[in-house]
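As you look at this complex, bear in mind that one protein chain is not there, while each of the others sits in place.
Going by the order they are written in, the chains are A, B and C; count residues from 1 in each one.
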Amino acid sequence: MTDPGALLVRAVLLIPASSAALLALFPDDRATGRLNALAALLTFFAAAGLFFFRPAPSAFLIVDDVNVAFTVLNTFVGFTTSVFSASYIAHELDIGRLTPVYLRFYHAMYQTLMFAMNLALLANNVGLMWVAVELATLTTILMVGIYRTPAALEAAWKYFILGSVGIALALFGTILVYVAARAVVGEGLDAMAWNVLVARAGSFDPTLLNLAFVFLLLGYGTKVGLAPLHAWLPDAHAEGPTPISAVLSGLLLNVALFAVLRFKMVLSANPQALAPGPLMVTMGLISVLFAAFMLYRRHDIKRMFAYSSIEHMGIITFAFGMGGPLANFAGLLHMTYHSLTKSAIFFSVGHIAQVKGTQTMADIRGLTVTHPVLGWGLVLGVMTIVGLPPMGIFMSEFLIVTSTFARQPALAVALAAGLLVALGALVLRLNGLAFGEPRGRNAPAEASFVPMFAHLMLVLAAGIYLPAPLVAWFQHVAKLLG
Amino acid sequence: MALILDALVQGVQLLLVLLLAPLLTGYVRRVKAHLLRRRGPPLVQPYRDLLKLIRKEVVIAENASWVFRVAPYIIFATTLVAASLVPTFATGLMFSPAADLIAIVALLGSARFALALAGLDVGTSFGGIGSSREMMIASLAEPAMLMIVFTVSLLAGSTQLSSVSAFMQGPEVGLRVSLAMALVGLIMVAIAENARIPVDNPATHLELTMVHEAMILEYSGRHLAVIEAAASIKLLLYLSLVACIFAPWGVHTAGQGFAALAVGLVTYVAKLAAGGFLLAVFETVTAKMRVFRVSEFLGAALMLGLLAALLLFVSRSI
Amino acid sequence: MALTVLLSCVAVLLATSVAAVPAARASAATPLVYMFALLCSAGGLAAAGAVLVTGATAADTMDLPIGLPWLGVHFRLDCLSALFLVVVNLGSLTASLYGLGYGRHEPAPGRVLPFFPAFLAGMNLVVLADDAFTFLLTWEFMSLASWALVMAHHRDRDNARAGYIYLLMASFGTLSLLLAFGLLAGPGGDYGFEAIRAATPTPAVSAAVLTLALIGAGSKAGLVPLHVWLPLAHPAAPSHVSALMSGVMTKVAVYGFVRIAFDLLGPPAWWWGAAVLTLGGITAVLGVLYALMQHDLKRLLAYHTVENIGIIFIGLGLALAFRANDLRWAAALALTAALFHVFNHSVFKSLLFFGSGAVLTATGERDMEHLGGLIHRMPLTGFAFLVGSAAISALPPFNGFVSEWLTFQAILLSPSLPQWMLKFLAPAVGGMLALSAALAAGCFVKAFGATFLGRPRTSVAQAARETDAFSLAAMFVLVLLCLIAGVLPGYFMDALASVTQQLVGAQLPLQQDLRWLTIVPIAEARSSYNGLLLFLLIAVAAWLVAYVIHRWASHAIRRSAAWDCGFPDPSPATQYTSGSFAQPIRRVFGSVAFRAREEVQMPLPGEMHAARFRVQLRDLVWDAFYAPVESAVAFFADRLNKVQTWTIRAYLTMVFAAVVVLLMVLTVWH
Partner (left out) sequence: MIDRLAFDVAHLFAGGLVLVSFMLLYQDRMFGLLNIFALHALVVSLSVAWQAYIQQAPHLYITAAIALVVKAIIIPVALHRIIVRLGIHRTIETVVGIGQTMLAGIALVALSILVMLPITAQAGTLAREDLAFSLSVILLGLLMMISRRNAVSQIIGFMSIENGLILAATAAKGMPLVVEISVAFSILVALIVIGIFLFRIRERFDTVDVHALERFRGEQP
């Protein structure tokens, strides 16, 4: 056991798992928040180590260009969110929305979720990944319902039903992939290992692969929140604790999409299989347009940004559906930027909801006057999410639209229209939230804004300069994605 | 030598314009009076008026600003400069490269701008009426004028008046429908610009009719004199413009001798007489129209100009 | 070298804006920020001006390893960008100078100071960008910075709406430019301008690109019907920013169009010229008509920006048409006219906005119906505004006239075009140009008269005081420029020679060594103009007359009440207002252009209430293009919103349907 990479991988998985158990038993309800952040920080360090030491792929775990960046991103956002959640949850405790027992439960679940997501990212085995995604779903279901208000329970119930059906479909797809692989690779774990699948997919039975991809797209697509499978997403974001909304939008959606991507690689490695592009493009475009119009009639601020997440997942799916080095690269970039930006937005939204005591946008006005830092943070976040420069999302959207327009003008125009409609809605609401005569109660915001601005600054920096190794990985992955 | 001659001609032209203008006004009034079976004032009456006004003291409203006091001189100067650039009895004037037809129109525009501002300066209702109507008229008269300029200069291949009149004397200009239209249009514009009947009546202070008079209502003494002089120069300018474009006969062109100059002078005065007479006749036989029908009148002029410009291509491709 | 200077100026500007974020509250922040901006734009002006005057043919380039990884950020400084950099930095210079004084009255400096330098930097960068990504990045950055400035006074509901529409239209424009560059770059995605120049697009592609560029750049420049945001946003910003947006940012948009249409896009087709020409003519006339209907001073100025953009595009359209027929010297003339007008408009429009800003600070009013008589209390501002008005009304001897005169000369060359459509179109557009010029004169008589002349209509106008020295300095710099560019146009035209050489491969004959500085664009016998001579003649004549009369006749003056034809009325309400001034013109044009309807309610005999007069104007452009979009979005939003309240079973049904449909697709596939 001398390979440092293997150690790091174990660390990335075991730190959250063990700290989950620890936090479940930890008595002091104040320190748990900090402990939670600490655990997340350690996980992040371990994951960052993977940049430098890469273990050889085992039967169950793998670290390659595809997942290394996402793992680090995942642990990083996990850490910042835990910092945010520490102050957020403390406030929830003060106003008595949560009892200490539930708080303990919450932190345990948080770490479990981190464990599940890391596992899903690092899994080298389709079955294992499926189990991990399912576990992640379960934990989030529990957290969404944690306030136990009727609305929260209803949201969790909806999430549960739709999520489980999605899980079932994904499992069937996974089984089909195995059946396809078994005929070539032979029985056993190899027939479920990524590296093997991608390597040998050329000789799989195309029909099975197609069928499998349909189920996987729908199954994991439900988790991604693509319309028309999105229904659980807005309510889950709106009713759960804000840190969970941040993790949902910023990470869980990415993880699900990541699963879809893995399978897309397998498919695109097989010449006879149908090109998955058209399906993904269609679903992506539907999601973008649908979400864009849904944004206009929102009253609840968190639900609105949830819809914006649907829109962006649509954009990303669209990009990968278009394929080609440019679009794929852009899609990967967009995944990264979106998870950073959207979680930052949810951080600010969480603070806003706490200082204003409401999530109804009609009661929130003139934030830049009453809470300059918070207000301008929100402005910056929204400007980023609608794709205005110099923030990173502009770069990815630039690449997606231009590269599409050269090949499929009609699609690009439709996408651009969707982007514009969404921008219209978000900026319209932003005008009301951040500007104008202040309205509603304004308690001073005591929480720390470091995580929010850290994310935004990262996106800003990435919009101007991308580190070379990241580019190299993404370009390699883009090639694999075909 | 040539330079001196040019300077001389230019100077003569300047003085001529300055001196003839009031005479022309007086002449037109006189003819009109005769047509109405009145004796009418003597020809030199305008000069007398000017001198009398110049000697009088000026009465200015309390809240008149410097604009009000400067405007008359600006108006006079711009009009005079414009007039001195229109070939009267000789082309190829020294200063003619300074401004072509378009620039001359624009110069008159500057004069009007100053006049309209002066009308607004005191802040009386009448001044406002005058200015706003003047600008409305101008907003149609100027484009009409420019379309005519287009027609002529598209034909002559130049906006330089000397070249234009030279071309008009030349053989290749035949009888053209465009030119006829341009002429009619130019006359209509001239009528409007000089506040003559039927657009405006230079001899009344009735609110319904007055445009030009309303603007200068507050003026008195030397200011009024300068403005009146500018008005008469403007009239002269338009007549000589018509003459130099559409009746360029006998105009002295550069390089001809003094005899030609004399001929030019004589023919020029003759043209003025004829023009003035026609104007007087026209004014006596037509009635003043409502202010808001002026737009139709000038709209017609604009259409004529545009048609003339377009018909050029049809009649013969250039 | 020059490029290095420019970029370092930009860097300083950006640093300033970052530094201004925390420092904005401090009282010293305002002068410091504007001072830095002033110095940077001075540096930029010097550098760009040097390039332009020397007419350096070898473009100066620089690459930075940021932005798109495999592309990097490319900057390039050629004659075209140098020209526009001169415009940009001149505007920035005067605006910063003005800001030194005007900024002191800013209620919320925290919302202006950080964004002002960023805005300047953005405009500089757009002009310098040498690849599609950098261009669009900086382009949108510029929009974003100006949006923030528009939102500076956000408590006013109209401003918030203005900012919203502005950002929406800006993004719309950027998206269409995005698509244009997408077409130019091709699926390979080589976004460098070098590669784009090298490529030869098919006619269909280049037509599409031109249309998209026209939409994208036009929406920023304010071409009708994409202008709606402009008269809302420009007045909403602080006045020196309005000056920048109107005078300079629209020019950056023009630059974008010129760069694409003349430089990147290869040889044009003749109908491009026709299209641009028509758009320009319509824009010019509609812009000035809209302006005439306004009584908000700054909005009036904004609409005049629309008009002047139209004039500029007329010149560009002619240049395209001539170039398409390979009449290079004619194209050079038209292009010179357009670019010279770009410069001129930036000068006098900034001047006018500064004037309106001075009025705003002195009275707190933008509505001309509440002003009047200011020339007595603000004589210097009044004088500056008067010069600006004369210049924008294209009156000799000021600069506005020269560029319009050149445009007319270019139009007069249209017979040499082979296409009949252009033959007919050009004179018609000439008529429109003349109409807009005449209407502009009327409009500025109204604006100046209602604001500065007559008697004060309100107590605030009564109590106005002359503005501060910095603002006046900024204004008088521009006044001088208006005059100099008017009387010595030759030098300016020669400065444009290198640009026309670069874009259409020809240039006008050198002007500055002609006799008496006359300008002769084509030939002596054809047309010539000498602003200097005219100016001197007018001055001398006026002075002479005045002197003679005062010397030998009378110079006595008596002040007394106004005569007003015998029945003067002391109430200032009896003066002509801007609305009543415009009434005759509204009667003539309004019924067509705005469906103008006037309602008069006269009290019957014995009724005590006052008579009422109401005018209804409808913005047909909005009704035709924007209202439908608005309602369509609302329609879809409402319809789709029902999905939010479905039952879980319904959602499951959707999932089920998706599964079944996809499976069917699969079966069909085989």
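Just so it is clear, contacts are C-beta pairs under 8 Å (C-beta built on N, C-alpha and C of every residue); 3 or more make two chains touch, one makes a residue touch a chain.
Since this is a predicted model, take the numbers as computed values, not measurements.
Q: Which chains here would be touched by the one that got left out?
A: When the full complex is considered, the omitted chain touches A, C.
Q: With the missing chain put back, one of A:Tyr88, A:Tyr106 or A:Trp130 would touch it. Which one?
A: A:Trp130
Q: Could you please point out the chain A residues that touch the chain left off the display?
A: That gives, for chain A, the contact residues 125, 127-128, 130-131, 134-135, 138, 141-142, 145, 148, 150-151, 153-155, 157-158, 160-161, 164-165, 167-169, 171-172, 175-176, 178-180, 182-183, 187-189, 191-192, 205, 207-208, 211, 234-235, 238-239, 297-300, 303.
Q: Which residues does chain C use to touch the chain missing from this display?
A: Interface with the chain not displayed, on the chain C side: 641, 644-649, 652-653, 655-656, 659-660, 663-664, 666-667, 670.
Simple rule for what comes next: only the chains that are shown with their structure count from here on.
Q: Just how far, in Å, is the C-alpha centre of chain C from the one of chain B?
A: Averaging C-alpha atoms per chain gives centres 35 Å apart.
Q: How big is the gap, in whole Å, between where the Cα atoms of chain A centre and where those of chain B centre?
A: 78
Q: How many Å are there between the centre of chain A and the centre of chain C, using C-alpha atoms for each centre?
A: 44
Q: Counting only residues that touch at least two other chains, what does the list for chain A look like?
A: none
Q: Can you list the chain B residues touching chain C in their complex?
A: My answer: residues 54-67, 73-74, 76-78, 80-81, 84, 95, 97-100, 102-103, 106-107, 109-110, 112-113, 116-117, 120-129, 131-133, 135-136, 138-143, 145-147, 150, 153-154, 157-160, 163, 205, 207, 217-218, 221-222, 226, 291-292, 295, 302, 305-306, 309-310, 312-313, 317-318.
Q: List the residues on chain C that touch chain B in their complex, please.
A: 372-373, 375-376, 379, 382, 386, 390, 393-396, 401, 405, 408-409, 411-412, 415, 420, 423-424, 427-428, 430-431, 434-435, 437-439, 441-442, 444-446, 448-450, 453-455, 515-516, 518, 520, 524-530, 533-534, 537-539, 541-543, 545-546, 549, 553-554, 556-565, 568-569, 572, 574-576, 580-585, 587-588
Q: Where on chain A does chain C make contact in their complex?
A: Touch residues, chain A against chain C: 157-158, 161-162, 165-166, 169, 207, 210-211, 214-215, 217-218, 222, 228-229, 231-232, 234, 274, 279, 290, 293-294, 296-297, 324, 326, 366, 368, 372, 383, 386, 388-390, 394-395, 398-399, 401-407, 409, 412-413, 416, 419-421, 423-424, 427-428, 431, 435-437, 464-466, 468, 471.
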